[in-house]
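Only a portion of the chains appears, each positioned as in the full assembly.
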Amino acid sequence: MSDLVELGNAVGTAQKVGNLVGVFAFGVSGALLAVRRNFDVVGIAVLAVCTATGGGILRDLIIGETPPTAFVHVSYAATALLAAALIFFWHPPHRVTRTPLLMADGVGLGIFCVTGTVSAFQHGLPATSAAALGVVTAVGGGVVRDVLAGITPSVLSDGELYAVPALLGSAATAVLLHHGQYTYWTGGLAGAGAVVLRFLALWRHWRAPLARPHRRRDPA
Amino acid sequence: MSDLVELGNAVGTAQKVGNLVGVFAFGVSGALLAVRRNFDVVGIAVLAVCTATGGGILRDLIIGETPPTAFVHVSYAATALLAAALIFFWHPPHRVTRTPLLMADGVGLGIFCVTGTVSAFQHGLPATSAAALGVVTAVGGGVVRDVLAGITPSVLSDGELYAVPALLGSAATAVLLHHGQYTYWTGGLAGAGAVVLRFLALWRHWRAPLARPHRRRDPA
């Protein structure tokens, strides 16, 4: 029994560490985009922080948890600023950063979709809405990043399977919560499933389908 | 008397049906824009939902009604996703969809400007602010749609009379509420007035004026 408790605590710690890994990865992705868009040092710092905390802030505003967690615990912004500082001084070429960044981002995606769903459910939202907010938590930061950087949000347009793993992880978490079966273990499994699915999608180049294209484009 | 009550209930039902008609129309407009921008299936679904629920979510966040109605009642998102699925599989040419879409969108505009104003007033906002939030409810979804799709919000720039009918409908509703004269009937009249004005503007090509143009453009 006490072995299980210890293991449970270890999983809780793993979740906190994973959370910061995700924040760091999202921060790096924001800072890298800012550098590519020729933003100044302020833009790099702001884009790193907004990417890393944007999803969670959106979720907290929607469930009425004010001030949002990211404004109460300084560790989030500090981790994102660390990522920004690293990228400001050392922004290695795309071919070096691509794989580790995708992996860290995938881990963040898996963790955020679970923790986001749990937060929302604990605030009394129905399971369906909680799952939707898990997706908002996981992909919202990237949307904020892209809107601030003036590009079309990649999650909406680039055809990669990015929101779908988050949706499945969130849905699994919501089902667990709804049936009272959510524990660190089952929640961890849901998150790991999302991460594995994301990695499989990257590895096997799975694509989200596009609608059959128009023959003639209408003016937007 | 009981005839009037029955009629009142019928109006209430009409309002609910109209609400979903508006949500559906806004969902279609989001999905169509996503298809035109070559978004993938995730982008189409997200843009449909955000367009249909964005205005109401913004209003609810501002008046402190958390979680927003659109996260509590699944019917909103489900209706918008239905619109997205329809457009994903069948996106007919612009000349076929244009008129029914404009009509449904106009009905949604008229209903949302009234219901948005009422929500805000019931939360204790002064009548002027309630009217402003009615406009936010009616046009906010379209602004969210255009920002996410990476185009300039059409309500700000295309010169069509779109926000003005919403403003007049909201203002009329706020005046009714302020003087204690708001009923299903008078509110329905305010909304119908906004719809009629919107249709007249489309039919007669009424335009919102632009400022006298600069002779020489300053760099933005």
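Going by the order they are written in, the chains are A and B; count residues from 1 in each one.
Going forward, contacts are C-beta pairs under 8 Å (C-beta built on N, C-alpha and C of every residue); 3 or more make two chains touch, one makes a residue touch a chain.
Being a predicted model, the structure only gives us computed values, none of them experimental.
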Quick one: how many copies does the complete complex have, if 2 are shown in place?
-> 3
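We take it that only the chains that are shown with their structure count from here on.
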Averaged-CA centre spacing for the pair chain B and chain A, given as whole angstrom = 30
Chain A to chain B touching residues, read off their complex | 61-64, 120, 123, 125-126, 128-129, 132-133, 143, 147, 151-153, 155-159, 162-164, 207-214, 216-218, 220
Which residues, counting only chain B, touch chain A once they are in their complex?
-> 33-44, 46-47, 57, 61, 64, 66-68, 71-72, 74, 77, 87-89, 91, 93-94, 147-151
